[in-house]
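Omission of a single protein chain aside, the complex is shown with its protein chains in their original locations.
Take a look at chain A:
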Amino acid sequence: MLSIILTSLTFIFTTAILIPLFMVVINVSAKGVNQLKFPDTFTQLPPPPGLTEGGFGHAIIGTLITLAIASSIAVPFGILSAIYLAEFGRGSKIAYLVKFSANVLTGVPAILCGLFAYSVVVMPMGGFSAFSGGVALAVLMLPIIVRATEEALLLVPNEMRQAAIGVGSTRFQMVISIIIPAALPAIITGVVLALARAAGEAAPLLFTAFNNNFWATDPMQPIATLPVLIYFFSIIPYKASQDLAWAAAMVLVAIVLIFSIVARLAGKQKAFYS
């Protein structure tokens, strides 16, 4: 009897976890879908306040550009340091220090990443820019990539390392041509999850990438991004702007969802070794 109660309790609490996710997806879709107008939503600029029509193509492009800048910083730093942690510096003091820092960085509030980028990039360069937004998101992504990559590398069985060393490869050759290919699906999963996390952040971008009401592709200029656009448009007291914010939320959820699905698919090929 007790067992049945406990089983049902765990079941109820588990399904309760699903509710927020479904509520978000259903709510956003319900309010967002009607506002999506193909292709205007994806190709037009937002209208002046109070007017209808228009879209937010510039913010979609802006989000992608900012994410590209962020990953071009976070991916090489993250993956290379994870390789050091897992392969060359395993057990060393500096590895411990780096791992500890990465763990602390995971817990740093996103807005502080923005403040950091503001003080090291925006202030010296004298203005908001897509680049500074990329730096802020990179700081956010870095610990996620480091930890996911390190775990992926540690999952490669030691027999594989011994086999590579045993046929006369150097440790460098071993890492490049055996260990990384074996861990690649899991590494990609980690990178994509970090991207998905960064894609949805508005706080670090508020005083770095800021916003832009026009098309912008110059990394040294302020740029519009979906989360920031949602934030600004949702507090404008015109229904047309708020509708646009809902549509942007819908597109953002879709982008994050696509990233997550890509991550899952990449991770599925993991069964290379068992």
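One rule holds for everything that comes next: contacts are C-beta pairs under 8 Å (C-beta built on N, C-alpha and C of every residue); 3 or more make two chains touch, one makes a residue touch a chain; residues count from 1.
Going forward, contacts and distances are computed from a predicted model.
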Which choice in "Electron transfer flavoprotein subunit beta", "Phosphate ABC transporter ATP-binding protein PstB", "Pyruvate dehydrogenase E1 component subunit alpha" or "GMC family oxidoreductase" gives the name that UniProt lists for the one chain left out? "Phosphate ABC transporter ATP-binding protein PstB"
So which of A:S29, A:Q44, A:S169 or A:S234 would be touching the chain we can't see? A:S169
Cross-chain touch to the chain not pictured, restricted to A:P20, A:G91 or A:G126, is A:G91
Among A:A152, A:A182 or A:L244, which one is in touch with the chain left out? A:A182
Spell out the interface residues on chain A facing the chain that's missing from view. 91, 157, 159-170, 173, 177-178, 181-182, 272-274
